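All protein chains of the complex are present and in place, except for one that has been dropped.
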């Protein structure tokens, strides 16, 4: 169990820790998600799922380029119907641990978002994350919904109507004014915001004279994303009052503290699993506790948003 | 003089090297710009100037955060009238070196862009770079013009009418679809595109519980920007045919080669001056020559855009 | 469980130039490259051929890098088509390798290889001998024509026990039959290292458990990212072969992570 100092509230949930397994990282099976929870995650997010199964892109699909990671997995998932079973089994494993489950959905049209939400709703996730920001499938789906306030709000409103559980909308960092998008989705009914998804990038191998990822473009995560994510969370916190799952480049307890200080309510962790293994949650949690003690923060609540004071 | 292997064409210029001093880095005085040229820059860009003088933001204004730099200098400049003198003196120093001078302008309204362009035009720069993408003054000026195709095109068209020299428009990486913005500014008359400006970010000091930059938000440059910039240049190259000044995170000859492979015509260098001193141009040029020999590229021309083949 | 402790940042693929190709049997060749890699036996690399794909292969040697590859499909066939001077891009070393007993403890090790799984064991055997351990090797395959690397072990002074399922060479049957005998004959249980098809590994694990012998198994699974993100290499209830393995101290399918 995480240190009691890490206990905190998020929406109506009492979480053992503010650290959240981010979507797409080992969120593919009940056992892996339960493992993240046992390792100290306070919530876990499943891999984004779409209406129909997706194989994803061919290899290479993910790389460590030195300053962070880049990936274009291509939203590999078994499709919404099969995902319901994965989520149900995951819930059974998470319940005794007191760790809420976040389902994540993805689609190419507003109508399809509705459909996927309706199906996934059957699994009874604690929170539904609406991924309108995946950069790695834009060849298929065009500019992500997260690009404009209107399209972001349209998806949010549609999904909001379909489900009874709270809804978080996951935003993209490559927009001119993320606060406006945040305001639009909150206006449209989002209960929380997840910020941010990966930043579109490209890694080129000069010897080969070509991009390394088979998809050429991929999403940047890890350390290089951290200052971008902190800025996004900071700007969103200034614009809206709903809880924020702050994600991007958090690899240490200090990173987690910075994310909370920027205004995150809880902190997503993804790429750090590659750098530190699944025990990243345990280690980041321990480091965060040490930092809270060093700087005299009595609770997670006390750190949140201090940069805004 | 740079190695003859680096000689290349850009618009109507015969450049000694494809390496370009990026705007805002030591582009404040004739002597400094001439120094960059003597160190091997094939073109130099002056610091962006505005109609009236600007002091810029208070310190801290620039930091090395480990994965790259972040800065919010705040467009410190002596104002367009005084800048004309700086540019004239710079041209005199650059002419014997065969190094073209790029002036850079910035304003808060389309009309003001016109005015600044008209004034700077008197200095007879070889190219005018229109900075519609500075992220560090958005508190004063709102969302940059680079955010939307229409506003980007409006500035481009206005400036294009005012000046006789070729015009490059400098784009921002934090947009959902940079290719569309590029297409819009080319349509509006841009002769070249500079991509990219810095990516908005924030560095927080957990011990202080606050952002380190006095402006809180700043622009990320250096290594962390490289994969973002490569992707932007790659997407722009697919969309338009005009020359591209590819800028972002180039610190080595290999980085420069990757930027050319992504589709850049020439390669901007900024933050590397902090990492390697003004001799960065010499060193990067030497490394690029070595790489060209190793991989059998007979000219800069031959490397350009190989990722698109 | 801290990956940085194990093998640092996995980094980008780097081009390695092929120096020598050696045919090992009708479907397997060894590829020797121009550079070294600081790696342990049991660790693997993701090998990239631009425009084709990127696939996992165990290191059969690290100084210089050596891969021993069975031609089974498009990618491995393309590797087989490489000629000296050609390049293959390698990313790694990845994963956790085998752990040898403490240097100087002069223990007796039994290495059990099936198919191309024998390749990393050759790398392991060299290090084990250099560290002063005694190495016994069991090599299995379907037929005699599929047996691998026996001669190289011989050159190291190790006479491998050979088994083939069809009895065309060595003892007829599977490697575990030999292993059972070796374990029964030993005064104290030796440390067992195995690499091969997962069915074989499960059988080796079972035999060792019954004999009380410590075992290290180099597992395999379908890999995409190779660095613990995508979940495609999961085996059992939550093990990631790329991150937690490929070498496990027990059958990962039967023993869920703690």
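For clarity, chains are labelled A, B and C in written order, and residue numbers in each chain start from 1.
As a convention for this text, a contact is a pair of C-beta atoms (placed from the backbone, for glycine too) under 8 Å apart; a residue touches a chain by one contact, two chains touch by 3 or more.
Model, not experiment: these values are computed from the prediction.
Colleague: Looking at the whole complex, which visible chains does the left-out chain touch?
Modeller: Across the whole assembly, the hidden chain touches B.
Colleague: Consider the whole complex, including the chain that is not shown, and state which of B:71, B:151 or B:265 touches that chain.
Modeller: Among B:71, B:151 or B:265, only B:71 touches the chain that is not shown.
Colleague: Using the touch definition from the top, which of B:27, B:173 or B:285 touches the missing chain?
Modeller: B:27
Colleague: Out of B:97, B:165, B:179 or B:212, which is the one that touches the chain we can't see?
Modeller: B:212
Colleague: Kindly note down the residues of chain B that lie in touch with the hidden chain.
Modeller: 24-29, 31-32, 34-35, 47, 56, 58-66, 69, 71, 73, 76, 203, 205, 207-208, 210, 212, 214, 270-271, 273-279, 283
Rule of thumb we're sticking to: only the chains that are shown with their structure count from here on.
Colleague: Hop across touching chains from chain B and tell me the fewest hops that reach chain C.
Modeller: 2
Colleague: Relative to chain C, which chain's C-alpha centre is the most remote?
Modeller: B
Colleague: Give, as an integer number of Å, the spacing between the C-alpha centres of chain C and chain B.
Modeller: Taking the average C-alpha coordinate of chain B and of chain C, the gap between them is 50 Å.
Colleague: Chain A to chain C: how many Å between their CA centres?
Modeller: 36
Colleague: Provide the list of chain A residues touching at least two other chains, using ranges where the numbers run on.
Modeller: 65-66, 203, 207, 210
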